[in-house]
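Only one protein chain is missing; all other protein chains are in place.
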Amino acid sequence: MSELSSQTRIDGRALDQLREVTIKRSWLSQAEGSVLVSFGRTTVLCNASVTEGVPRWRRGSGLGWVTSEYEMLPRATNDRSPRESRRGKIGGRTHEISRLVGRSLRAVIDYKALGENTIVVDCDVLQADGGTRTASITGGFVALWDAIGWLRERGSLVGEPLTGSVQAISAGIVGGVPMLDLAYEEDSSADTDMNIVMSGSGDFIEIQGTAEGQPFDRALLGRLLDLGTKGCAELKAAQEAALGVSL
Amino acid sequence: MSELSSQTRIDGRALDQLREVTIKRSWLSQAEGSVLVSFGRTTVLCNASVTEGVPRWRRGSGLGWVTSEYEMLPRATNDRSPRESRRGKIGGRTHEISRLVGRSLRAVIDYKALGENTIVVDCDVLQADGGTRTASITGGFVALWDAIGWLRERGSLVGEPLTGSVQAISAGIVGGVPMLDLAYEEDSSADTDMNIVMSGSGDFIEIQGTAEGQPFDRALLGRLLDLGTKGCAELKAAQEAALGVSL
Amino acid sequence: MSELSSQTRIDGRALDQLREVTIKRSWLSQAEGSVLVSFGRTTVLCNASVTEGVPRWRRGSGLGWVTSEYEMLPRATNDRSPRESRRGKIGGRTHEISRLVGRSLRAVIDYKALGENTIVVDCDVLQADGGTRTASITGGFVALWDAIGWLRERGSLVGEPLTGSVQAISAGIVGGVPMLDLAYEEDSSADTDMNIVMSGSGDFIEIQGTAEGQPFDRALLGRLLDLGTKGCAELKAAQEAALGVSL
Amino acid sequence: MSELSSQTRIDGRALDQLREVTIKRSWLSQAEGSVLVSFGRTTVLCNASVTEGVPRWRRGSGLGWVTSEYEMLPRATNDRSPRESRRGKIGGRTHEISRLVGRSLRAVIDYKALGENTIVVDCDVLQADGGTRTASITGGFVALWDAIGWLRERGSLVGEPLTGSVQAISAGIVGGVPMLDLAYEEDSSADTDMNIVMSGSGDFIEIQGTAEGQPFDRALLGRLLDLGTKGCAELKAAQEAALGVSL
Amino acid sequence: MSELSSQTRIDGRALDQLREVTIKRSWLSQAEGSVLVSFGRTTVLCNASVTEGVPRWRRGSGLGWVTSEYEMLPRATNDRSPRESRRGKIGGRTHEISRLVGRSLRAVIDYKALGENTIVVDCDVLQADGGTRTASITGGFVALWDAIGWLRERGSLVGEPLTGSVQAISAGIVGGVPMLDLAYEEDSSADTDMNIVMSGSGDFIEIQGTAEGQPFDRALLGRLLDLGTKGCAELKAAQEAALGVSL
Partner (left out) sequence: MSELSSQTRIDGRALDQLREVTIKRSWLSQAEGSVLVSFGRTTVLCNASVTEGVPRWRRGSGLGWVTSEYEMLPRATNDRSPRESRRGKIGGRTHEISRLVGRSLRAVIDYKALGENTIVVDCDVLQADGGTRTASITGGFVALWDAIGWLRERGSLVGEPLTGSVQAISAGIVGGVPMLDLAYEEDSSADTDMNIVMSGSGDFIEIQGTAEGQPFDRALLGRLLDLGTKGCAELKAAQEAALGVSL
């Protein structure tokens, strides 16, 4: 990877710099929460849908439910991929990310305060350039916030269901150099790829680190966590700006 | 339908008036043609993807191929619908519209001039408020135009594959009154619903008319075709404005 | 298409002539309505099945339901096609025609008079030589009639559910010449193919016209509708002969 | 089972009597072999389709292939059953019978003499009243015969592929009494149900006997095999009459 | 088959000799019945699972239900086979054997005495070397016995649901010679293959005999049934030894 020399990134960013982040609320008009989030060229539409009631296995418990479904449009990627609906099955990667987004959002939900309401956060990737799962979590939180606001206005909440905020970002080691928020080209040549989901309080909700090439040691892990912590703090600020509140 | 009194429409439009039409080209940066089209609140992302070569059954023929896939995001509708990818099968309506869009676009393609290239036009409905198939055809044509331009720049065409332009609009009879470009609320109470696909020359590529209530006679059919002809002419003008050419 | 010279058809028919139509009632003994219909070599078994009650989404409404499923046997066609049951999914064409047949039959049903009964009309194509969907609608109506008669005998109707009769026929432009009731060989070389569903009163229930080649203008459309109207009137006579009633 | 007293059957037949058997050849005009077979009310359409070449795993071997697919139309049964194509999977019973029919027909085929040709015998049950698998085998053999005749006329055979004929019939113990060719009502109350597939030489190709109630001993087994042997001999005569040859 | 000379088998067994049979109860600790059974190298894990209640179609009848599912691990066979779960559908053979095992076990069940309880016997083939279905039935019976014992201890039975015992073994004609309990290599070169399911009383529950090559006559059938009867008696002894009871 000669073009990834030690201090220069392919798009000119500093090693610890996020791509440009935009978070547009109420992007569409029908969903209870509708957020178009982008991390550089990566663009995800996060729609939060409220339905009264909960899945069968949870009925009568007084507890609410939050879940998520993630999917990529066929031409989100550089080459068109077949639709999973046409292939008749969801791929492993799609399942895995859907589950990650759902877990991450549930980490800041008080089910009792939500009451027997269900919120589904659909994250549909319109364009993919690395970091689609972290954009989905970060934008999905804002859509979830708006859906909860919608429930609050209707008096349908038992209490205040949000116990905190959630942000997510990737970090990785490319050409031996740790860097933040990998774009697709960086990601595909990374030795180690890490996704870090944090709460607004600066603690970890989920960390997933994978050595694609060389196994990594504890020191390198520490540097990736440092980068992730910095990135999540900046994403929290972007969420605060979009929502006009202090998280 | 008392609120659909004879001359007033729910959104204040005249009976022969289209909703506001917007056609944004190069909306995303990766697809060879990427168009965000909206007819009022109905919003469809039309991405045209070029691949060299043609499906197996057409190889060696010297002829190109154009096809389309249509799908709705789960929260395109007022209430969230399950994803077809999760249900493991494509519904009848999705199949039917995908086939209609593909046929309509192929009607203005000279396969020989296209050479052995394939263009897939993905029409993903981000928000649905009636007329998603007609917006898909109208926007899909612009995405197809851009994909062909992309091939032309690379010198990959044998000739000029576009033999004309395509537009599509709905018309229907609501409360006994013929009107153009039905929004969802009008559509769901229509007696007769018609989708009209036309070429830029003013001829018919496809007409589909269905009596949901009372069967219709030849005079009413004529009035619907008049409305559709007027609407398609205006959509052609909108395509011309977006493309900066005369079609 | 030299053999399709202006006035002679491949099977010697006049341009506005139907193929031989046969409608056999009670062809099998178990279904409430069982009709074997043929348009020339095209042969469809239409079985109407009555079940008490209606689908879940309609329960308690006091309204009945009529639906249809269309499918082709694997060797209905000249070359054997794989079974859709083995491929694990229904193709787009099958879905589309099933929906068309169901809509067409529902156009002459008064749901309230039917009471909370469901009638499913299965149209299984035993042999296909063009016009399978129009034969399905025409024969399916007779099967539906017999199924309603079965309900009437049992005193299970609220009123008289049939508000009229339904017929369907194809017309098309082959080698520049409009003609009625296309056989497969004609259909596959047609410039324009039209399916016309009419009520016994001579109004349109559904029209679907597709330009496979050259877009068509309003004058040609008129000639196809004339042919279709003549054909449907003759099919109505054939239904009347089979049923021994005046529709 | 009081109505099944020792010597009288529900339809008045003798204990060792077949239902009326009809075998109509060339019932449809497109398949290479097309046979409508009925055993009483049980009616099966057996279409044999020839294709040049063999499945991939057999190519270049010089050997042909014969296989079968069995399926029931949704309203073959007294109550309508959902289509397997709509449910997206083939049921166990359908698979099991398809395999049985294929094995039975292959038992009289010399693959070398058939050359690299494939014959698929589709057995579609139009009406079911017990014995659908035995009617499928018996009628399927005649369709297979005609398909081989079609190949012979074209000079596409290497030798004479039929090494014999095949017949199949059921026998069972109902109310303690052994009887031949069970109709549905008898079958559903049988203690033991046996399907017997024989070659024209009077030997066994396949026997399947199941104790639904009481296990059966060797003496009873002998009586069922006697009945089956008698029935198959009569079916062989019916095949000979239909084919106008001595098998 | 020169190596299958008249009196010597490939593994040195006598013609009427079973492979070594082992039946290990409580092989795993969580299932109500857990049996690891092996016939030579063929190894099947039979787990019987009890659930309170019965399937919807049987509720309120007071009757219990027993069913079975059979499947092979991907590397049970000499060459790895794709998982049916990945292919998205169960193959015909898997369905057929699942149904056979279920029927065989139900033959010795008194549903009334079982009460409204369901027992599912899962037979997962860990290693396959011929006779997987007969090992599944023979081992499945022991697992079923233990599951019923578990219900008895909890006082959840209405009476004594087992009306007998079940054993199963294969026999076949290889190189013209009848032999018992075919291993895979023998089975794949057999002219006739027979599976025999018997009750402990020495009667037949199910027999399935298939001529893969030459049809077989009644005398040969008799010799195969003799072998099967001997084999089942020995398997019954093995079950008795494992259970420490007289069946």
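Some points to look at:
For clarity, chains are labelled A, B, C, D and E in written order, and residue numbers in each chain start from 1.
One rule holds for everything that comes next: a residue touches a chain if its C-beta (ideal position, glycine included) is under 8 Å from a C-beta of that chain, and two chains touch if they have at least 3 such contacts.
Here the structure is a predicted model, which is why all the values come from computation and not from measurement.
Only one of the listed residues, E:8, E:22, E:51 or E:201, touches the absent chain: E:51.
Only one of E:113, E:126 or E:237 touches the chain withheld from this view, namely E:126. For the chain missing from the display, the contacting residue among D:89, D:106 or D:223 is D:89, taking the whole complex into account. The chain not shown here touches chain E at positions 28-31, 34, 41, 43, 45, 47, 49, 51, 69, 71, 73-80, 83-86, 88-90, 94, 120, 122, 124, 126-127. Mapped onto chain A, the interface with the missing chain covers residues 89-93, 95-96, 98-99, 103, 107, 164, 198-199, 201-211, 214-218, 221, 225.
In the analysis below, only the chains that are shown with their structure count from here on.
Both chain B and chain C derive from one sequence, and where they touch, over half of the residue numbers involved are common to the two copies.
With each centre defined as the average position of its C-alpha atoms, the distance from chain A to chain B rounds to 33 Å. Centre-to-centre, using mean CA coordinates, chain A is 51 Å away from chain E.
With touch defined as above, residues shared between interfaces to two or more other chains in chain E number as follows: 88-89.
Because contacts link the chains only in sequence, without closing, their graph is best described as a line.
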